[in-house]
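Pasting in a structure now, in structure tokens, and then I'll have a few things to ask.
One chain of protein is taken out of this complex; the other chains stay put.
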Amino acid sequence: MTLAALIFALVAAVILGGAVAAMAFRNLVHSALALAVSLAGLAAGYLSLHAQFVGFAQILVYVGAVAILILFAILLTRGDEPGGQALFSPGFLTGAGIALAVFAVLARVILASRLVSAEIPLAPAPSVREIGQRMMSEDALPLEVIGLLLTVALIGAAILALREKPPG
Amino acid sequence: MPTLHCYLLLAALLFAIGLAGALTRRNAILVLIGIELMLNAANLNFIAFWRFGPHPEVLTGVLFVIFAIAVAAAEAAVGLALIIAIHRHYKTAHVDQMDALRG
Amino acid sequence: MMDQLFVVLKHWLVALAAPGWQPILAAAISIAAIIGAFASLFAVTTILERKGLGRMQNRYGPNRVGPFGLLQPLADGVKSLTKEDLVPAAADRWVFFLAPLVLVVPAFLALSVVPMGRNMTAVALDAGVLFFFAVGAATELSVFMAGWSSRNKYSLLGAMRAIAQMVSYEVPLILSAVTAVMMAGSLSTDEIVAAQAGYHHGLPNWFVLTPWGLAGFLLFLVCAMAESNRSPFDLPEGESEIIAGYYIEYSGFKFALFFLGEYIGMFAASGMAITLFLGGWHAPFPFLTWVPSYGWFFAKLLALIGLFIWVRGTLPRLRMDQLMNLAWKFMLPMALMNIAVAGLWHFSAPGAARWAACALLIAGAYLVLGRALFTGAHLGRRVYRYAE
Partner (left out) sequence: MFAALAPTFPSDPAVACLWLIPALPLLAAGLTAVLGRPRRRTAAGLAIGSMVLAFLLSCAAFAHVLQGAGQGEVMRLTFNFRWFQFGDTWLQLGWVLDPLTAVMLVMVSFVGLLIFIYSLGYMAHDENFTRFFCFLALFAAAMLGVIIANSLLLLFICWELVGLTSYLLIGFWYHKPSAAAAAKKAFITTRIGDLAFLLGMVWLYSRSGTLLFYDAGHGCLDSAGLSPSTAIALLIFCGAIGKSGQLPLHVWLPDAMEGPTPVSALIHAATMVAAGVFLVARVFPLMDATALTVVTWVGTLTALFAASVAVAQTDIKRILAWSTVSQLGFMMIGLGTGGVAVGMFHLLTHAFFKALLFLGAGSVIHGCHEEQDIRRLGGLRRSMPVTFATYAAGMAALSGFPLVTSGFWSKDEILHAAHGWSVSHWPFYFGLGAAFLTAFYMTRQVCYVFFGQYRLAPVMAPHTAAGQGSHPPAAPAPHESPRAMVIPLMILAGFALGLGVLGTPAWPWISAFLEGHAAPSSLDHLLNSDTLRLMGISSLAALGGIGIGYWVYGRRPSVRPDEVDPLVRVQPEVFALLQRQFFVDEIYEWSFVAFHAWWARLCDRLDTWIWETAVQALAYAVIGLSWVDRVLDEYVVNAGFDKGCQGLTEGGQAMSRFQNGRVQRYLRVLALAMAGLILFLLWGCGAS
């Protein structure tokens, strides 16, 4: 049981625990917080995979922004719902079964795949500088598109969330 | 020593959990959360393949994940705005009641 | 020798341990050092603040415990530790319990990337600045947890206010930091500090001494105040409105933790401001380089804290709409303009002309935005929709 394996075990535990909790909690806020935990664990996983920048970005975006957003949405939509409603949508067993089937298939595929690289290539240390240069040179166009997309999403979300006009 | 398989299995499990949530929970926000989980599973796959792939010095995987995160953020914002609008209109956030499009 | 004292000490200690455990020991040592240093600094700051505010408000401030009341923090600590720890019956226990930790831990983490002296960066990260902001984002989560878990409408309102304020001010905060990153060409704090080394006929090459640097520094400072919920941005805990905001229900040690977390956050923000604009641990003048670098860092830190206290004692509290207007209609455009100016600065030849041009641009933007901000139209209806 090496250090790396230990870290992986921890990370996997956090991720999966958080995810399961997020999907299983009755309280929406708890689910959201669990999601945040899971995503933070994912960020740790990225770090353990030497993807520093991605990890920090993950924390910044998901824990800092998306989780908060979801919490707000929960508080805004949960105003007038009678408690004690059914937690799961009708026929959720089939849904769970389907999910299970999908996982089985995926696992089967993964285990059957032949890309077992015996030797792990030594950890690359991608400096932020390289990422930035790559972004500015080859992936400039996607970057611009992402910027445009974010702007549009910002405006669109603002408009969607505006109070509805009374008809007429 | 964790190998590619471990990460792929982890991602697959995460994906399955997210899918299960998205398929079974009634609340639209939770469905959205499930979708986020699935997305992150995909991201994890990207990173894992980049890390254990033959050419780690090529940063495509990382950049892809970065862009994916940005897109996911936008998607979450718009999705939540939609949910809020729907809730304001139908006074419910339950997906099994949002069936105005039924034939 | 004096300068590198702590570094050498650390290495010596680490060398004692078995090779396998050395990294862990190193990490433990630096963590202990940071916690110790800043906890004591926290104590000093509290007494400083209370006395300073007392002076500003024509009263003595604490003066009973110890000489001139200098032992007051000790008394406070003992009191809060021994006090009964109340938890509301309706509270969501786990979240209620976790909230202070989620606040404090990231604050300390954030401190770990701030270089406090030559070779005295606890965790020298390649993406240090990014890390700083990333962990800073966690405070919002903790605030929400605190406000939501303690089933109290005032605390929820306070949490909402605080989160709205933090989210709003995080944007200009990061954008104003971007200028320094651009100039240094790196996200690593060490390199940023290194980029400000050296002197240029008598004056240090600190970023704050350039037009965009000055503007960025001021923006960063204001945003830092807002981020750490200090006056004049202390709406989330405006006593007169919502008692103590999101930690009404907290008492005893948890309350102390919140208090600590806030101050650590303030230290971290000040440290980052120093790193980004004030030349980090560099001495202001060549003939003062003999003073140890950490000395300079902490001097600057204390100066900034003094500034914080001074502002708190001086300015009244903002209104919510004013707060938002300031964030979105003034700070954000200003920061963007600042980035543009920094780019101009970067790509134009050094000289008085560059200086004048950048100064003029920033001054113009400032005038225009300020006028636009204070035409009464913007101070009108408040558009605040969380407490529906």
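Letters A, B and C name the chains as they come in the text, with residue numbers starting at 1 for each one.
In this section, a contact is a pair of C-beta atoms (placed from the backbone, for glycine too) under 8 Å apart; a residue touches a chain by one contact, two chains touch by 3 or more.
Everything numeric in this text was worked out from a predicted model, so none of it was measured.
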Displayed chains contacted by the hidden chain, counting the whole assembly: A, B
Hidden-chain contact residue, picked from the options B:Ile17, B:Val31, B:Ile47 or B:Ala93: B:Val31
Candidate in contact with the missing chain, chosen from A:Ile7, A:Ala21, A:Ala65 or A:Val102: A:Val102
Contacts of subunit B with the absent chain, listed as residue ranges: 19, 22-24, 31, 95-96, 98-103
Interface with the undisplayed chain - residues on subunit A: 89, 94-95, 98-99, 101-102, 105-106, 108-109, 112
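Here is the rule we go by: only the chains that are shown with their structure count from here on.
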Arrangement of touching chains [line / ring / star / complete / other]: line
Inter-chain centre distance, subunit A versus subunit B - centres from mean C-alpha coordinates, in Å: 6
Averaged-CA centre spacing for the pair subunit C and subunit B, given as whole angstrom: 33
Centre-of-Cα separation between subunit C and subunit A, whole angstrom: 29
Contacts with two or more other chains, residues of subunit C listed in rising order: none
Multi-partner residues of subunit A (at least 2 other chains): 53, 57, 65, 72, 76
Interfacial residue positions of subunit A with respect to subunit B in the complex: 2, 4-5, 8, 12, 15-16, 19-20, 22-23, 28, 31-32, 35, 38-39, 42, 45-46, 49-51, 53-54, 57-58, 61-62, 65-66, 69-70, 72-74, 76-78, 80-81, 85-90, 92, 95-96, 98-100, 102-103, 106-107, 110-111, 115-117, 120-121, 123-124, 126, 130-131, 134-135, 139, 142-143, 146, 149-150, 152-154, 156-158, 160-161, 163-164
Partner subunit A, residues of subunit C touching it in the complex: 92, 95, 125-127, 130-131, 133-138, 140-141, 144-145, 148, 160, 163, 167, 170, 185-188, 386, 388
Complex interface listing, subunit A residues touching subunit C: 27, 29-30, 33, 36, 52-53, 56-57, 59-60, 63-65, 67-68, 71-72, 75-76, 79, 125, 127-129
